[in-house]
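Before I ask anything, here is the structure I am working with.
A selection of the complex's chains, in situ.
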Amino acid sequence: MSANRPLKVALFGSGRIGQVHARNIAEHPDLELAWIADPFIEGARTLAAGTGAVAVESAEDVFANADLDAVIIGSPTSTHVDLISLAMEHGVAALCEKPIDLDIDRALACRDAIKGNKTPLMLGFNRRFDPNFAAIQLRVAAGEIGRLEQLTIISRDPAPAPAAYIQSSGGIFRDQSIHDLDMARFFVPDIIEVFAAGSNVFCDYIEEAGDFDSVVITLKGRNGELVTITNSRHSAYGYDQRLEAFGSEGMLNASNVSPTTVRKYGAKGTEESDAYLPFFLERYAEAYRNELDSFAKAIRSGTACSPGFDDGLQALLLANAAEESARSGRIVKIGQG
Amino acid sequence: MSANRPLKVALFGSGRIGQVHARNIAEHPDLELAWIADPFIEGARTLAAGTGAVAVESAEDVFANADLDAVIIGSPTSTHVDLISLAMEHGVAALCEKPIDLDIDRALACRDAIKGNKTPLMLGFNRRFDPNFAAIQLRVAAGEIGRLEQLTIISRDPAPAPAAYIQSSGGIFRDQSIHDLDMARFFVPDIIEVFAAGSNVFCDYIEEAGDFDSVVITLKGRNGELVTITNSRHSAYGYDQRLEAFGSEGMLNASNVSPTTVRKYGAKGTEESDAYLPFFLERYAEAYRNELDSFAKAIRSGTACSPGFDDGLQALLLANAAEESARSGRIVKIGQG
């Protein structure tokens, strides 16, 4: 790592999320997109075109470079554990998309394997960097609403992913709710109990996959905080991402984001807002940039990345507990993680 | 006037506004609706039915009653001056709908005729009693936004009155804007300059009547306050009644009133509110009740009615000045009223 030039970054994955990271790396003054790796080499080449980055096929091609400073792991979930391990072995900073793995045992094994390794490692819970949620977290932490007592998270996707995706998604808790479970931990890090209920109310192929299309999760924190998470795989009015923190001295909430402040008043309705930003690429565009910037700064300053590997692990454990609860009808207690 | 029984009230006029007053008098614990007067005696009888009130035809029938305590004048504008004069002569408290008269000379003659008379006399500028506008006026008067510098009033009717009404209305300034001119004086009592611009943009029969369907008025107060009034005779989204007071230390505004707090979120729009309350009967229902209560209390306590006759006169003078300005293209200066 050189203090005199931008950090050289390799990006794994040239899909939707890889494209977001590629653009953000290109725009970041302290990062240089040097390699894009994808076994589907055409994807890597297309994305690399005009950026100066070199398209490569394999992880070996990436880690062979002595001047590699950092990797962004945006490849399929099944590759995460291996790439994290490789990065840590090579002492290369890594930012890995969630989840660590759908299999908690692989995630735990990875944890054991990298124990003690001080190389910067960040988990891509991008919503922590959303300006709205981040502002609330800061204000709560600063005591603006006293002691936090209740947290309400509503998170609905605009429409369900295709059947093929659903089947390999790990289920709604590990695929969708995991973001909200991490958000819950952003405010209430120490969760001791999980309860969840799931329903199938609108999507046949989700039901056929043995998954739920709608869930509600209740969490209890060590200090008695009560958290509710409401998820749906669809939303007629677009991506619904809201949060409300209730404390002993007040409440802070964040509503959905519209592209403009324009409102319409007509014979059929008044004060009508724009459609919300359609999905995560738009809604969390700034969050992805802030996340990357935080990663770059952590590398430069040598401070710990946050959220880190353990946050990824805890979110996964909560997702698994939610699944277990929804299947058993019982509270699941969380150990002294 | 007896302290042991409710005040005996006679109502002039059994039309739309008379019906509002009749209901409010009936519900007021300190008022008794004793007579309803209308030359169209069937209207008076219908309204009186079941109220205990006696339907009469003429003012003589009303003022002949020794136990009459107060009159509410909701009859046509052309009768206002005579009824005010009669009430004052008989020492009977009066609440008269705006305007005093369309003819400023008749209004001035009435002023001279009743000069020195201490009988309670109130002008029906009901909007001063709207909870929203009244709250702002109180908070401004209490200094919450420092010194008042600018006032923005937007006031649009849902749809123009019929051609016949327009022709005898006295014109938009004396008929519609007069409410807003009084509202301006509620905040800035001492107006020194008036400018107005009028347009015909949507209604042929208003143009044929030599009247405007859309106007903008600028007022300057003695302390440099700038007031804008925007009026239209129609509004596709319903009755539009808003006010914004800007001061050296902040701003207070009141938006339109919806029947509920419900909002709709759908594929075609988000955060959509209910249609606004349709017109003045609904929008100012509470204002009419508060106005009547203020009138009753002023009678009982012997304090001056507000707004009073002079407020009616000043609003009329401003309306005339606005008309003159719109016709001449020049500022009209207001004398030391």
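Going in written order, the chains are labelled A and B, and every chain counts its residues from 1.
Here is the rule we use: a contact is a pair of C-beta atoms (placed from the backbone, for glycine too) under 8 Å apart; a residue touches a chain by one contact, two chains touch by 3 or more.
These figures come from a predicted structure and were not determined experimentally.
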| item | value |
| --- | --- |
| Oligomeric copy total, full assembly; chains in place: 2 | 4 |
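The rule is short, and it goes like this: only the chains that are shown with their structure count from here on.
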| item | value |
| --- | --- |
| Distance from subunit B to subunit A - Cα centre to Cα centre, in angstrom | 58 |
| Touching residues on subunit B, where the partner in the complex is subunit A | 236-238, 256, 258, 263-267, 269-276 |
